[in-house]
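Here the complex is missing one protein chain, while the rest keep their positions.
Should a chain be cited, it is by its letter among A and B, assigned in written order, with residues numbered from 1 in that chain.
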């Protein structure tokens, strides 16, 4: 799947973001760094016009801006209509009932190709009663791999659960990524940027599972490569952008620690 | 008061921001750098849900976004109801009547624990007729320490006036911070980030005066440490994040220049 990196750089897909105001600049820069083109819109008026020219659409609910809630749902539905791949980043879905409700609405109104969250977020989402598919509860001792596979099957999409080990699955096959560094949680937006990377790969390829895996692998591996010499988080962020910009297939082959089941 | 730094790192308080779109990313990253967790929301719907789980609330009126004015007042009132510490950063309060009016409304509707501004902003706020406490005017030759003390007494909160020397007071005791560098005015958001740092300390401690002092001391000291070798402002900002991330009690003891009266 490492060859997808060159496809991004050749195809230069347009990754349209409906995202939060905190990490919007970082998402644009990481999309450029990997070789795709970012576009950000907060416009109800142009949603129907701009989504048809996008290669993929990323929806991220980070700040829950009251002015954008309906826009995000609308954008997802239009993306579906035009068969554009859509990625959901359900930031903090279990933090408030408002977030849960918005994510539930999104899941019921929009067919997502990839949903990316941390393991707790994915587990929480799996418990939703969506599209008439009942409420699930998971046992505490249930294996996280099994849970994530169940969620992927239920929501009929690829699911990415980030963590110490990132787990990616289409409900059947599982890809595990063992690269990473705790520093990635030391700066804001690495989760949001992972979704931008997934959107970049998905905008250049039809391989949904591999695109999702490449997105998180790119972030986890480049984070690992950037965490050198007791570095501070200001320098770490600069390094991260540099390493993603300089990533190539050779480095992927050399340093990736990926398992496929 | 230097021990408060470790309390932040141990407690990892959740600092909820209602802030401007210019420096929102920097505020999130500085909150992470000091060891707290940032959360940003522009949602009317989740205000009542999310404030109860926050450790402290920062309100910053920087861009005066018409869509957020009422949200910021609402958030302050909910924070009061749930006894969460609230910090106000009245950016540019005297620049326009709209800013003055919003700040006056905030002061009348919300009980703040800390108000942080530059000396001119604090002096201006002190002249407001708030909560029936008349209009004050200050003599030009009146000592700035005395003015800030008066403002703190009138508004019944801790007041931070930043400048060449930062002055922090609860109306009685005064803490003066002599660290700093003019470079801190050479990048945007160092004022906003100071409020985030105050919010981080205040989310981990009940000592309001010391938390406010630690917030501005952290910024002023780390700014000073970052201003090396005729540095440009791009590198200065990276250094600033690194130094805040690496700050510890020993460095505070070694390099702080603080007076207490």
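Keep in mind that, in the parts below, a contact is a pair of C-beta atoms (placed from the backbone, for glycine too) under 8 Å apart; a residue touches a chain by one contact, two chains touch by 3 or more.
Only a predicted model underlies this, so the values are computations on that prediction, with no experimental measurement involved.
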Given B:11, B:64 or B:165, the one touching the chain that is not displayed: B:64
Chain not shown: contacting residue from A:6, A:43 or A:129: A:43
Missing-partner contacts on subunit A, residue numbers: 21, 24-25, 28-29, 32-33, 38-46, 49-50, 53, 67, 71, 237-243, 245-246
Those residues of subunit B which, in the complete complex, touch the missing chain: 20-23, 25-26, 62-67, 69, 92, 95-99, 186-189, 231-235, 237-238
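Heads up, the rule we're going with is that only the chains that are shown with their structure count from here on.
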Relative orientation of copies subunit A and subunit B, as a Cα rotation angle in degrees, nearest 5: 120
